[in-house]
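Take a look at the structure below.
For this view, one protein chain was removed and the others were kept in their places.
And then chain A:
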Amino acid sequence: MQVDQAPLEEAFEATIAANDRIEPRDWMPEHYRQTLIRQVAQHAHSEIIGMQPEGNWITRAPSLRRKAVLLAKVQDEAGHGLYLYSATETLGVSRDELTRRLISGKQKYSSIFNYPTLTYADVGTIGWLVDGAAICNQVPLCRTSYGPYGRAMIRICKEESFHQRQGYELLMTMMRGTDEQRAMVQESVDRFWWPALMMFGPPDGDSPNTAQSMAWGIKRHTNDELRQRFVDMSMPQAEALGVTFPDPELKWNEERGSYDYGEPDWEEFWHVVKGNGPCNTQRVAHRKAAYDDGAWVREAASAAAARNEAEASQARVEQAPRPSLRGSDGRVETR
C-alpha cells in the first residue's frame, strides 16, 4: 500500500523542531529508527560487556565493604543494560535478536571495555574516569529526542553518580596509603586516560553520523565538545587526588578558558574498534558462554511457568471464578 509520507514527515519534523519527544508508536523516518537502534543497542551492549572488566575483581576485593560496593555497581551495569534493551525494543527489534547481534559481532560496544583490568586500582580508575566520561556523554542524552531512550538515560544518570564517587573514593584511599599504592594508582590512571578520551568517539571531522544525529536531536553535542568538557572536569579532580595525566600537551589555555590537550592515538582507536584490542575476543566469548551456560536456567524457568499455568488452570476449573486483580502481596482486591 502506498502511503503519502509527506504529512507524516512534516509532523515528525515539527515535533523535533519543537524540541518535543518522539514516542514509540509515532511515525518516524526509517533512517532515524535505524540510527537509534544502532546507538541505543551499542549503548546497551556496552553496559552488559562493561560488567566484565570489573566483575573480574569481585572475588578478590580487598575488603567486604569494597566487595559489596563492587557487586552493587556491577549489578547496576546489568540493570542499565536492561533499561536500554527495553528502550531499543520499542523500536521494533527483539531482545534475543540484539543479543545475537552482539555475540556475532554485528553490533559494537564501547571500546573502553576491550582494555584489561590489571590491578584493583583499575576498579577505582574505571569508576572515576570511565564512568566520569560516560556521565559526560549521558547527561545530555537525558534530553534526546526519542522518549524511551531519554527516560532510560535519566534512570541511568541517577545511578552513575554512585559509580563515579565510589571509584574516586577508592583511589583517594589508596593515595593515603603506601608509596607502592600511590604508584599503582598513577600506573592505572596512565593506562586509562587515553582510552577514556577515546570513549567520546572519533574527532568531529571523522564522525560522519554526528550532523544528522544532532539535527534529529538524538545527540545534543559533538564528540569533541564532550571530550573537552571531560578534560576540563577531570583536571582539578586529578590535582585533588595527586595524580597526573600522561599528556605533555595538557595545559590551561587562558584565552579559551579550557585546557588544551594532545591528540589521542586514533590509529589505536580504530584498531580496537575493528576487533583487535587486547580483550575483544575474550569479552564476546565470555558473553556467549554466559548466554549458552544460562540456557538450562531459561528452560527451567519456562518449564516452571508452564507447570504453574497448568496447575492454575486446573484450579480455575475446580474452584469458583477468582476476581481478576490480585495484589502482589497475594491479597485479593475485590471489585
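Here is the rule we use: a residue touches a chain if its C-beta (ideal position, glycine included) is under 8 Å from a C-beta of that chain, and two chains touch if they have at least 3 such contacts; residues count from 1.
FYI, contacts and distances are computed from a predicted model.
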item: Identity of the absent chain, which is to be given by its UniProt protein name, from "ABC transporter permease", "Aspartyl/glutamyl-tRNA(Asn/Gln) amidotransferase subunit C", "Phenylacetate-CoA oxygenase subunit PaaB" or "Heme exporter protein B"; value: "Phenylacetate-CoA oxygenase subunit PaaB"
item: Omitted-chain contact residue, chosen from A:56, A:86 or A:181; value: A:86
item: Chain not shown: contacting residue from A:26, A:239 or A:292; value: A:26
item: Residue numbers in chain A that touch the chain omitted from display; value: 23-27, 72, 75-76, 79, 82-83, 86-87, 89-90, 92, 94-97, 148, 151-152, 155, 159, 298, 301-302, 304-306, 308-309, 327-328
